[in-house]
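Of the protein chains in this complex, one is absent; all others appear in place.
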């Protein structure tokens, strides 16, 4: 059983964050809320998504799992432009989800969850440095790096957080000290990442007031932010690229 | 003889409505105003357009008929962005139309009306149900149907007006009762229409405060609205599709 009502913008932002990694998800439904853990097809990036029951205007659910086509759901929600509530109700057989919003009734066929890759194991990482910055600052650095390369370095050196990209002839670097950052835990950190993934991640992350980056040396980066404070949290784990010289 | 002056937005909206059906029109000019009756090349949809002399800032005309290239005229009017009057004057030979607007003088060559398909006969229809709703509500339903099918059903059941589309797996339905509608004349009505045409028709209809739909069972639908209240009226008649099961 699953019956809930949620703000359309929060639902859209949630789908947008998940869509960075996958087009179809196994959505885990419990009385505590909705959650997703998924890796991309190339095994480079992982998303850990948590939407609490308290994020909903109304929420009642038993433990269940459904398979959602995110592309289709996003397309459907695009019909209604104004801010509204989306009422969702799962059919007892869990094969269809009824959506009611903006005066429309939409019956969405669900995917068989067993056809979707199962939940990944989340690795335990001990990342020495941690930086909290405004999403816009991260977005600007990634956009700048894109102009000259297809990968960029993120790291911490003393009290300075830096993002850097090198092209064949040009180079771009953004440095932020602890005054410009929201928070900084200094530590040895310097890793290279593919811009393909970072460009997708900054779409949702760029909207967040606070984005937390946990970084090591040639280690995965953990990018965390709230889609809605206290009730909707998302983490991306992105594998490093090894610098070839 | 034809010499008139009209608000550029009203002229643009009139062209937009006619362009749903045809690219070139025989425009009938009389002392009472301008009118067009035209069918599309596939004989599926008809437009009946009426722009009264009182819609103009100034208007003087004898009975005549001219051939207009709507695509070109629309393109020309796009030059000027701000709201302005368009002065029109027909050359005595009726082969050129002089347009003056926004400080520009444009001489538009006209088409020979005899090369354009002649006015259709408008069928007499006795459509049992009639619904009046806001153009935005119609637009939303058509946009939603487009997501999952290439045709949709419009109908009346008791005091409920419904619009419905069925895809291979999904289904969308919008219902409005007499409280949500501007007006409802109940009657047996349930017809299927091609979304190709409806998507074009909702472009002008979506802007109207009141759109009237007259519907029957597997019968053409009559869609009527004002482009400008009391002075510019447009009717679309759209043939039904026969449901194949």
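Just so it is clear, A and B label the chains in written order, and each chain counts residues from 1 on its own.
Going forward, a residue touches a chain if its C-beta (ideal position, glycine included) is under 8 Å from a C-beta of that chain, and two chains touch if they have at least 3 such contacts.
The shown structure was predicted, so the numbers you read here are calculated from the model rather than taken from an experiment.
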Touch with the missing chain holds, among A:3, A:143, A:185 or A:207, for A:143
The listed residue (B:15, B:53, B:76 or B:160) that touches the chain absent from the view is B:76
Touch assignment to the omitted chain, from B:109, B:157 or B:209, lands on B:109
Absent-chain interface residues of subunit A come out as 137, 140-141, 143-144, 147, 169-176, 180
Contact residues on subunit B toward the hidden chain run 72, 75-76, 79-80, 102-109
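We adopt the following convention: only the chains that are shown with their structure count from here on.
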For the C-alpha superposition of subunit A onto subunit B, the rotation angle in degrees, rounded to the nearest 5, equals 120
